[in-house]
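Here the complex is missing a single protein chain, while all its other protein chains stay put.
By written order: A and B. Residues from 1 in each chain.
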Amino acid sequence: MTTRPDVIVVGAGIVGAACAYYLARQGRRVAVFDASFAGSGTTAAGMGHIVVMDDSEPQFALTSWSQRLLDDLLPELPADAEFDRCGTLWVAEDEPQLEVARRKLSLYHARGVDAELLEGPGLARLEPMLRKGLAGGLRVPGDGVVYPPAVARWLLHEAVRRGASLMEGRRIEAILPRAVRTADGQLHADVVINAAGAEAARLTPRLPIVPRKGHLVITERAPDTCRHQVVELGYLQSAHTMSTASVAFNVQPRPTGQLLLGSSRELVGWDDSINRELLGRMIRRATAFMPGLARLNALRTWTGFRPATPDKLPLIGEWPEVEGLWIAAGHEGLGITTALGTGALLADLIAGHAPVIDAGPFAPGRALPEAA
Amino acid sequence: MGESAASAIEADVAIVGAGPAGIAAAVHASGAGRRVVVLDAAPRPGGQIWRHQSRESLPGVAREWLDRLDRSGAVTFMSTGVVDAGPGLRLGAEHQGRPIVVHAGSLVIATGAQERFLPFPGWTLPGVMGVGGAQALVKAGMEVGGRRVAVAGTGPLLLPVAAALRRAGADLRLVAEQATAARVLGFAASLWRTPRRLAQAVAYRAAFAGVRYRWGTWVVRVDAAEGELHATYTDGRSTWAEPVDLLCAASGLVPSTELARLLGCAVVDGGVAVDRLQLTSVPNVYAAGEPTGNTGVDAALVEGAIAGLAAAGRGDEAGAYIPARDRHRDFSLRTVSAFRLREELRRRVGPDTIVCRCEDVPYSALRPSWGARQAKLATRAGMGSCQARVCGPAMQYLFGSAADSVRVPLLPTPLGVLADLSESGNDSQGADR
Partner (left out) sequence: MSLLVQIRVNGAPLGVPGGSSLAAALLNAGFTAFRMSVHGEPRGPVCGMGTCFECRVTIDGAPGRRACLEPVREGMAVELDG
């Protein structure tokens, strides 16, 4: 690298890639570093669900804005990004959960998100594999799925086309004021972005980001068995339980006809081995909703680490403790959905433009005790 | 799924693989008084080399070992695929849609070898099979009488398969060994130390006397035209094409090490590393036969004996077998050296040649600099049903890429079975066989 970059992005996952994309579009010289290859970490492990979420106003703002940004880019996305607007089907087991679905419905309608409430029989028509006796569900047709590594690669490819450099196999050893250190020495830039996902706290120790492990299974091809990303409403409880290991039913049809099954959450440090007992619980949770899954052959299992924060919102913005350092990390299970919004928001903040959504809730400084 | 938790079996020694190595291990471990369980995905014991429908068709030594297995007291679970293994030792297996858990004090990995299939244009056409593959199918009842058959491969497997195809009535047209004449003759000359092996080789050759047997010759491509296969061969000087009904093509053997790798056993040069008593780098886990990289039935029988005794806690009695094992290891090394693959086999692929059969990934989609994992994420190569058993060795040979890590399940397994196998401490009593 001969000329000093304007921006160094640490991490070529989908979030780092989105940052590079929007910054390169602004005409900045961007250098992206990854210890391995682009999109090889959490980006490769996740489900690729593009979903609008309403747990909080900021989350809703970020997920829905990101969806609109993705819609804008759809005509340019390559085929291997495998975008499919299959919609999300939130499933309610019982009447209390159906009530949650009704509240979601009114919130979505109030904000212009297309959604449809279904009682039991309607549910069966949409997804015949679901067992009888479920109370109903909520269908959100605007949601979809993508193949995240391909999206990350494309975003980086577009950034490189506009002059960015991608340095794969180059681990960042430390982030310094307006610089990073690699095995080859120091590289300086006015702006450094920590987009290292679950590992972000290794470089910026006071970041409240911990790895939240998840399991996934993919089956052999079973075409025409499942049409939506189907998620149990109880998922929202699982996502909020920080302490104990939890599972929730979550299944996605892949373009190949394979079914991708999740999800589990546990905090066990960096142990990436398959926890057989938790895997079994996850599968049984899934077959409790779709009994026919039991007969499908599982082909592969794997794990990934979600970058989790205490308030379930990512950290997007300036880091007060290190000169020139910005953070784009901590997206838990919504990194794929919110990568574009994160990149666009951060690019606006760095440029001093008025952000499209309120950036306050994402301010990294909120994590510091001094910020009261 | 649902009603039955996994059947749980308790054993002192579990043996995965019922080929010669597994059978020898079972006989010796059982003879030492241990409770022995043998698991194999095939319907009958014997592995590849002793595959049979009826025992009468087998050579005497095979019948004797199978009889000894019957009398040994070892419990065999056939048509049972091991899909998981972990500390304890605990094995998870599937038998026709039902889960079986085995708890064992020690394990002998006798999972054999598989053929190495290197891509060439047309290799995915129906009618193109492996060398051992064709023999396995013939033994399982495939009719080849009167069909035009060609065999193109390498190594000790070639001659017995050619002989077997001829005996089964095939119109055998060509037997092509990719190794050079110098290497083959050098290897044959080295057999003077083992007259039995030399006599065997001569007998195999005699069984297909009159059929062209060429050294330094390999298949270049296969095309389908007018409902017929046409195989193109070369010897490096001339190249020619011939019609064929069945082309048996493969490039030697690779050790089957998936189970060993799942358990974390160290693997060196593609073979499971073992000490003088066949112990792997994982406590109480042994490996015998082809998985260690020592090829051949003689090595398998001796290594199986050592592993069986050691796994049964009688390693001190294994000493008698060690000189024989060392001799067979020398033979194995000479075999591997004589029949190592020639460079030209790397250059057969064209841009459209399928490399990953399960996912239809062509050569042009792959980058030589990628490792197996990056290739997977970029192209899906290795993500299919065979779990990279075919494309893994192919990509290693073409690009030098090391295999990706192995995870449960070792075989495609019904989700319900996988869930049942994962239940910890929830096992029912005793064997239900």
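Everything below uses one rule, namely that contacts are C-beta pairs under 8 Å (C-beta built on N, C-alpha and C of every residue); 3 or more make two chains touch, one makes a residue touch a chain.
Fair warning: this is a prediction, and the values are worked out from it, not measured in the lab.
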Q. Of the chains that are displayed, which are in contact with the missing one across the whole complex?
A. A, B
Q: Write down which of B:Ala42, B:Leu174, B:Leu262 or B:Leu345 is the residue touching the left-out chain.
A: B:Ala42
**Q.** Contact with the hidden chain (one of B:Gln53, B:Ser337, B:Ser369 or B:Ser405)
**A.** B:Gln53
Q. Tell me, which residues in chain A touch the chain that this view leaves out?
A. 220, 222, 256, 295-297
**Q.** Footprint left on chain B by the chain that the document does not show
**A.** 41-43, 48, 53-54, 79, 97, 114-115, 117, 124, 126-130, 132-138, 140-143, 256, 357-360, 384-386, 389-390, 412, 414
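The rule we apply is simple: only the chains that are shown with their structure count from here on.
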Q | Where chain A and chain B are represented by their mean Cα positions, the distance between them in whole Å | A | 42
**Q.** Residue ranges of chain B in contact with chain A within the complex
**A.** 1-2, 84, 86, 373-374, 377-378, 380, 383-385, 387, 407-409, 412-416, 418-424
**Q.** chain A - residues contacting chain B, complex
**A.** 37, 39-40, 44, 149, 153, 217-220, 256, 261, 274, 276-277, 279-281, 283-284, 286-287, 293-302
